[in-house]
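Reading through the structure tokens given below for one structure.
All protein chains but one are shown at their positions in the complex.
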Amino acid sequence: MYRYDEFDQQAVDERVAQFRGQVGRRLKGELTEDQFKPLRLMNGLYLQLHAYMLRVAIPYGTLSPRQMHMLAHIARKYDKGYGHFTTRQNIQYNWPRLVDTPDILADLATVEMHGIQTSGNCIRNVTSDPFAGVAAGEVEDPRPWCEIIRQWSTFHPEFSYLPRKFKIAVTGSEHDRAAIKLHDIGIRVVRNAEGETGFEFWVGGGMGRTPIIAKKIKDFVPKADLLDYATACLRVYNELGRRDNIYKARIKILVHEMGLEKYSALVDAEFARSRGTVKLPDAEIARIQAYFAPPAYEALPATSTGFEAHKFEDKGFRAFVRTNVHAHKVPGYAIVSVSLKAPGIAPGDASADQMDAVADIAERYSLDELRVTHEQNLVLPNVKLDDLYTVWQQLSAAGLASANIGLISDIICCPGLDYCDLANARSISIADELQQRFADLERQYAIGNLKIKMSGCINACGHHHVGHIGILGVDKHGKEFYQLQLGGSGAEDASIGQVTGTGFPPERIVGAVETVIGTYLSLRHGDAETFLDCYRRVGLAPFKAALYEAR
Amino acid sequence: MKLVKNASLIADGRKASVVENDWTLVDDDAELPEGKAVVVSLARFRAERDKLVGRNAPLGLRLKSNEAPASVADDLDRIALVALEFPIFRDGRGYSHAVQLRQRFGFDGEVRAVGDVLWDQIPHMIRCGIDSFEVGDDFPLAAFDEAATVFTRHYQPDTTGRPTINELRHG
Partner (left out) sequence: MSFYMELVDMKVLTANRLDDGAVVYIGKAAPWVEDLASALVAVDAGAEGQLTETAAAAVKARRVVGAYLMPVTVEDGRILPASVRERIRAAGPSNRPDLGKQALAPALPR
């Protein structure tokens, strides 16, 4: 993975010093809260319900064990012993003191981490495929390009006060695990007929109040033009994006209102004028790609007799393998998902001890690497089949072996009204109840692949628009209420879920989900038809009937 | 209000200084003062272009944040100062407008930031090509000193012409 050179380190160190000065000016009264707020936000520091909240970037979701140990250290020293992994490859601490945040950021800087641009109307933390570099069938590891974008977007002088926040995601695979069509700019690494690497650009996707699937704006941007083309996209948006209404300020509204053709023409004109301004030398691409060279994999047989034997003998291990272990591009290795969706724990939460445990496991058994996913889980990307059983045992000992990846209990869920200042309703409590209701693993298998995604407000941090089943918490006359949406997807077949109708009070929303599941099971064409396929075949009507006609 | 000039700050490390404002901002319906450097709105410039460029005194233009420099591209060589309005600090259109003035149109006159200019925005403004700042009387000059030193290097090319980190990495 990437390592900072002296320039990267200096930039982050200077940012810490700058923020220390800003906090000092705030405490001395030289800055009002109104003036300080945008500065703290651009360092990831929010003020939430109970306390400040610090959001730390995990650029494109890649972490070293050393970095994970530091995240654990910060949770212990400055917070309350845990952290929350978000839907944007960040980690959030819920209880830091303002006066400690410069020290926290200084500690993070020692392991090449920061909270830079994790909030504010700037280019946010670049996200990617959690299986980048290890998934079979990938065109190319997208992470060097993510790192190039990270550096280009860091402290960008022109794009730090955009109309609204700006999120970029990059994938190198056909199968989209990075939800690129739900980003302001989504980028897919592709190869043209000549075998050259380039980028398919998607623009104007997003969730929030007005969910829109991104539109493809370019089939192939040559690699040397990556940053100039992105600059042109952003410059047009910065000038013309709406600033009169915060809910209409995202690029998706600009592209939607203006039309893709017109926006695209403006970008092309700007690109033609400014092409060649942001130089991306081949030597720099090569320098960064070298950091992402495949680790020293051993030459191993594609199967492991020990692994097969443990699978045969141990039911718990068998269940884990069934859902949490995925094909690796190198024979004899596997990708292991570590679920942060254990019953009774808020989705995405991990204790400092768990962070340390998974860091130790990654160090010993995953070639020194970890990933975080937008589905709020962790990944050990490089585990030998021979080591899987040991890894599973160690994960079990740390309470990290929930065998539910991709199943109904693997719920994406924002912090909701239990923590968040913007939330209208709780989401963690509903997730907990859903997990209890569907706790039986055999029942989860019977239901099959199903993504429930839940947000506690319209901002959609919990991605409810693209959940196969989406739940949105709203405030109805001072009471929590939950709307149900069906048929969304954040993958390559992206779609926005349809609202079923009137919402449900907290005591009835889990029952409503059960009704939806029951309807699906009665309608599906054989066990292989997933919920999403079934929904797309039969439509909303039978679900609506089941949900509302009995009432 | 005071005017702070910063043109050479990055180049030779000189501290920013408060300078006399030689420019008179003239309301749209006011008389043009004889022989004086004036700053007018885009609306007035459009209405009285020939008269304004025919005067024997420097001409400045004040652009609102929704008024792009491209709309006066053909006249920029007759204009000595462009004042970009930052109505609220969140409105960042002026950054793109400054970059366009410098990079796209090669404007080498004065680009002035007016309005809601915050301490921590000054480094970005300088990098986008803004070289003077109209700020409140109590605005600390220390902000300009810090702007010169807060970040030693930068990733993106900018209008200051300093080498980027990539240029330093690869010579």
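Note that the chains take the letters A and B in the order they are written out, and that residue 1 is the start of every chain.
The rule is simple: a residue touches a chain if its C-beta (ideal position, glycine included) is under 8 Å from a C-beta of that chain, and two chains touch if they have at least 3 such contacts.
This one's a predicted model, so the numbers in the text were calculated from it and none came from an experiment.
Participant: Which of the chains on display does the removed chain touch in the whole complex?
Facilitator: Taking every chain of the complex into account, the missing one touches A.
Participant: Considering the complete complex, identify which of A:R97, A:R191 or A:H525 is in touch with the unshown chain.
Facilitator: The missing chain is touched by A:R97.
Participant: I'm checking contacts with the chain that's been left out. Which of A:T210, A:T390 or A:S429 qualifies?
Facilitator: Reading the full complex, the residue touching the unseen chain is A:S429.
Participant: Which is it among A:R66, A:K80 or A:R287 that touches the chain not included here?
Facilitator: Selected residue, touching the omitted chain: A:K80.
Participant: Looking beyond the chains shown, say which of A:L417, A:L486 or A:A512 touches the absent one.
Facilitator: A:L417
Participant: Take the complete complex as the reference. Which residues in subunit A touch the chain that isn't displayed?
Facilitator: Contact residues on subunit A toward the absent chain are 26-27, 29, 33, 47-52, 80, 94-99, 346, 417-419, 423, 425-426, 428-429, 432, 478-480.
In this section, only the chains that are shown with their structure count from here on.
Participant: If we count contacts the way the header does, which residues on subunit B are in touch with subunit A in the complex?
Facilitator: Against subunit A, subunit B makes touches at 65, 68, 89-93, 95-97, 99, 103-104, 118-121, 123-125, 127-128, 140, 146, 150-158, 164-170.
Participant: Quick one: in the complex, what on subunit A touches subunit B?
Facilitator: Touch list, subunit A to subunit B: 5, 7-8, 10-11, 14-15, 17-18, 21-22, 30-31, 35, 38-39, 121, 151-152, 154-163, 235, 238-239, 243, 273-274, 277-281, 283-284, 287.
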